[in-house]
Every structure is written in structure tokens, then in C-alpha cells.
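Omission of a single protein chain aside, the complex is shown with its protein chains in their original locations.
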Amino acid sequence: MNRPKTWLLLSILAAWVISRFQGAINPYYYDILITIGINIILGVSLNLVTGYTGQFSLGHAGFMSVGAYASAMVTLSVGAHARGESLIFIGALLVGGLSAALAGLLVGGPSLRLKGDYLAIVTLGFAEIIRVVFENVEAVGAARGLSIPVHTTDFFWTFLSVALTIYVVVFLVHSTYGRGFLTVRDDEVAAEAMGINATKYKVLAFVVAAFFAGIAGGLYAHFKQFIHPEGFGYLRSVDIVVIVILGGMGNTPGVIIAAVLLTILPEGLRALGSWSALPEAIRPLIQNRMILYSLLLIALMLLRPQGLFSTGGRLTKWLKRGKGAAA
Amino acid sequence: MIQFLQQLINGLALGSIYALIALGYTMVYGVLKFINFAHGDIYMVGAFVGLYVTPWVWKVIPPGQDPSKFNWNTTAGGLVVMLISMVVCAVLGILIERLVYRPLRNRPRLTVLITAIGVSIFLENFGQYLFGADPKSFPDILPDRTIDIGDLSIFMNQIVVFVTTIVLLVALRYIVMKTRMGTAMRALSYNTTAASLMGINNDVIIAFTFGLGSALAAAAGILNAINYPSIDPLMGILPGIKAFVAAVLGGIGNLPGAVVGGLLLGVLETMVVGYISPMYRDAIAFAALIFILLFRPNGLFGKIEKEKV
Partner (left out) sequence: MSVSSALLEVDQCTVQFGGLKAVSELDLRIHEGELVGLIGPNGAGKTTIFNLITGVYQPTDGDIWFDGQSVVGHKPYQITARGIARTFQNIRLFSSLSVFDNVRAACNLHLKHGISHALWRGGAFAREEAEIAERVDGLLDIFHLSHLRNAECTSLPYGDQRRLEIVRALATRPKLLLLDEPAAGMNPTEKGELMRLIRFAQEKFQLAVLLVEHDMRVVMGICERIAVIDYGVKIAEGTPEAIRNDRKVIEAYLGE
């Protein structure tokens, strides 16, 4: 048994063990924990596209919504069963992930011919079109949103997905095959001159990332039990982009830390914002997390474009050792 | 036929707004080769500045009593409001460029793009903090009435929007083609060294470009608010993106192209709303964008450039 698979199994085991005690966790913190998990999946998967492959996408929430709706439809069409609930849930998540991956293929195929600003706008455009479609399809509740009768997302399923996402992204990238993603980011012309099919890598990154965004959407749908097209708009995509940029593009451990921080931060800000010692006027300023995010983004780009956690974390070193062992 | 004409007029009025915003995108792209994502939010700020200065302007120039009758005072007041808003936004645009974009010059485009997104989110959310999140109603700064020609009814304001846009375009054309600054701007978008031959500092030209673009966006914000008098801090997002689409449609960097693209998109959108379904109002701009980028990435009038290897 080699190191990567051991790592995966141990994380899954840890998720299972912790999930045995999930009843003991205060519901408020439990809620935050699950949200952290979902955000890690979103951030780490987008990092494959934006960080490792260098393709700036502003439409990740669109793929999340596809996964959320597809998995919800599976659950709704099968109906509630006391038995086989887990199996149905796995099926729903997979359908969600695969539908999102398909959407990723359809969107990525044509749009990845574009670069930089244009790619950003086109992915944003596709995500908005997906949203408008959900808003107009009666079968999924249109603009009213969709309720999911079961609450199947729990600690185990969430962190199992987190572990799988990290495993796939990290160990894919850390292989000779996966170096292709990085070469496309660094220099597409040189990559092609080395026999690397840049388009294939870009689309692959897009599809894999969309798959996991779809899984995250499925988890989200079966956690909140209510989904709504507005919830997967442009700002949701920006949230995920902020996670990736704060963590450092192409730096998975950094992105994980950023996902944790940025999930807790709004809660902290909310608490701080209602602290009565503060002047009335600046409380709403603190409570609006987007003001802080945007300032953070700007400051980061001016001062530390490589992200907050870019150099030599322990995890990074560990990964480097793991890579050396594999090679 | 009447319905078609009606839609066409509505479309042109809407398209004028897009055209004014699109010009800012295109001009900034011309000199800096980047998409100023925050440009749509300047349009929003323009409308809010109008909202807040109107009472002050009205104290100095009292408007006419009957809002449906033409009145010189009201018109003059409206113009003053628009000018003030244009100046304020020009200053804001220059300030943003100075503080945020200038230090990032020659950095990777992605860095600049992300920063612009940051500025955009900041303006939207700080706007929510400053102005409140819920929509405000915009004062009638111009006399309004409908003109009926047969079955066709045209709002006076639509004509005002259209005419003002044309006046601004003529002014812009004069600035860009005839003044020294405009020539320097064109030289800079042609190439960076040509501009320094004009003897004008690149920083000054870029600041000027931001100021000019922001002023046009502010005018668009006011003009749109005259037609649809409900404004909120997030009102700039969609028109901003649509104007960007218009700029791309016309070939980014191409001034007349931006105007044609804006008008085209405005008409297209109104037609879709009128003849197909209002549900697809916002999707149509994106569909147009995707279509144009995939099949004519340099816009309707753009020329193709090949990367040198």
C-alpha cells in the first residue's frame, strides 16, 4: 500500500470516526463544519482550473447549481425511503457530479479557446444562463426554488467528499501526467511545443472541477434542504474565487486553510458587528463581509499576489516529499 | 408595425445607455489592455450622486411646478445635476486608477482582473452600507410627458436620453480626434512608445481616459435613472456586464464599435423581451456575448491579431 492511498483511507476513517460523535457537536458549529467542508470542495476543485491550469473561471457556482438540482431531482424522484437512504444519496451525489461534469464539458469545450478576461466573462455568462434556465423551468420550482425533503448530508459524507476531492486534485497534479496542467498555465505555446495537448488539459481540468463542484452542490442541497437559483449567482462564484486567491493559486493546503478561514470569518464578523461597544454607524460596515473580502482581494493583489499561504507550509513540504517518493 | 417601431424606440433608448458605458470599457481597454470590471459600478455611483445633489441644485435653481410641462429651469437644473455627477465620477475613476490600478501596471493580467473585481465588489457593498440596500426613487429632474404620434407613444425622456447621448458622443469624438490629449490617447492605444512622442506623460493620458470614461458612465447612470427612477447599489452589475458585451460586440478598443454594439444590444434585448419572453432579458446579452466571442472574437468590426512566438 503506497502513501497516497493510505492517506485517503486514513482521512476517510477519521471522517467516519468523528461522524460517530456528530450528535455531540453543537448544531451551530456543526452547521459551520459542514459549510467548511463544502467550501473546501469548491475551493480545491476551482484551484485545479484557476490555480494549476491558469484558466480564470467566474462560473464555478453554475456547476454547483447543476449538481444541486440534479441530485435533488434524483432524491425527489426516488422518494423518501427509510432503507437504502445512503445508497440513494450516493447515487444522487454521483448524478449531481456527473451532470455538472457534463455541463463543464459543454461549457469548457467552446469557452476555453478564450483567455484571461474573456474567459472570465464567458464563464460568468454561462453560469448566468444556467441560472436563468433554472429560474424558468417549472419542474424544478422555477424562481420559487426547490425543497428537498431529506437531510442526508452529514459529517461523514461531506468529509469523505472533501478527502476524495483533495486526493484527486493533489495526486493528479503530482504526476508526470499532471505536470501537463502546470505547463499549460506557465506557457501554453511551450507546452504545445513539448507535445502537450493544451486544450485537452484545460477541458479536463474544467470537467474534473465541475464534477466536484457538482458534488458540493449535491451536499449543499441535501444539507440546506432548499435550493434557489439566486443562491448560485455571480457572487457565489466570486466567493469561491476569493478562497482560491487568498489561499494562493496552485497551493492546495493554502486553499484549504482559506476555505476554513473564509467560512468562519463571516460568523466572527457577525458577532463582532453586533458587539454593543462599537459605534452604531460602523457595525453594518463590519457585518457586510463582502466589503472586507473586496478590500482583502485588492490588498492581496497589490501586496501578495501569490496568496497568503504560499511558501513552505508543512503540508506543502510533505507533498513535495510524497512527490519525490512517487517519482 | 407600430409595435415594432415602439420596441425599436425603446431599444434605442436602452442601447444609448449601454453605448455610453461601453465607451468607458473600450477606452480603458485601448490604453491599458484590461477590462475594468468596476466600470458598471461607476454608473451606479453616478445615479446616486444625482440623487443626493438634486435637492441642493433645486435650492439654487427651483424647478417648475408642473412636471409634465416643459420648463427651462427644470431642464437647466437637470443638466447641472448631470454635470456634477459626471465630474464627481470622473474624479472617482481617476482616484481608483491612481490608487489601485497604477501600482499594478505591467503585472499579469489576471492580477489586474482580480483587482478590478475586488474594486467592483467594494463599490457595490460599500454603496449598500452608505446608501442602504433597498431601492431609492430618483427625483424627476426633467419634465416628462408622452408624445403621441398616431398609435406610437414616445416618452419625452427617451428622446432626451437619445439626444443627450448623441451630444455626448459628438463631444467625445471632438475630444478624441481634435484635442492634443485625445490624440495622445489614440497614440497610446496604438502603442506605448508612440504616445511618449507626443510629449505627454502616459500616466496623465491614462488618468484622463479613466476620467472621461467614468464621466460617460455617470451620465448614463443619470439618464437611465430618469427613465427608470428606481436606483440601488447593485444596479450597475447587469448594465455593466451588458455594456461590456456591447464593447466586445463592437470590437473592444473601437469607439464607434462600442456605440453600434450598445445600440444593437439594446434593440436586441427589447425585441427579445417584446416578442419572446421577458424572462430571457438578461440571458440574451450573455448568449450574444458567447456567440460573438466564439465565432468572431474580435467583434463585428475588429481585426484579428496573432500572438508573436
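In order of appearance the chains are A and B, and numbering begins at 1 in each one.
We take it that a residue touches a chain if its C-beta (ideal position, glycine included) is under 8 Å from a C-beta of that chain, and two chains touch if they have at least 3 such contacts.
This structure is a prediction, so every number in the text was calculated from the model and none was measured.
Student: Please pick, from A:Ala193, A:Ile264, A:Ile282 or A:Ala299, the residue that touches the omitted chain in the full complex.
Tutor: Residue touching the chain left out of view: A:Ala193.
Student: Which of these, A:Gln22, A:Ser86 or A:Ser175, touches the one chain of the complex that we don't see?
Tutor: A:Ser175
Student: In terms of residues, what is the contact footprint of the unshown chain on subunit A?
Tutor: Residues of subunit A in contact with the hidden chain: 2, 4-5, 167-168, 171-172, 175-180, 182-183, 185-187, 189-198, 204, 250, 326-327.
Just so it is clear, only the chains that are shown with their structure count from here on.
Student: Within the complex, which stretch of subunit B touches subunit A?
Tutor: The touching residues are 34-35, 100, 103-104, 107-115, 117-122, 124-126, 128-129, 237, 241, 244, 248, 279-280, 282-283, 285-287, 289-290, 293-294, 297, 307, 309.
Student: Report the residues of subunit A in contact with subunit B in the complex, numbered from low to high.
Tutor: Checking each residue of subunit A against subunit B gives 54, 56, 58, 110-111, 113-114, 116-118, 120-122, 124-126, 128-129, 132-133, 135-136, 189, 234-235, 238, 241, 245, 284-285, 288, 290-291, 293-298, 301-302, 305.
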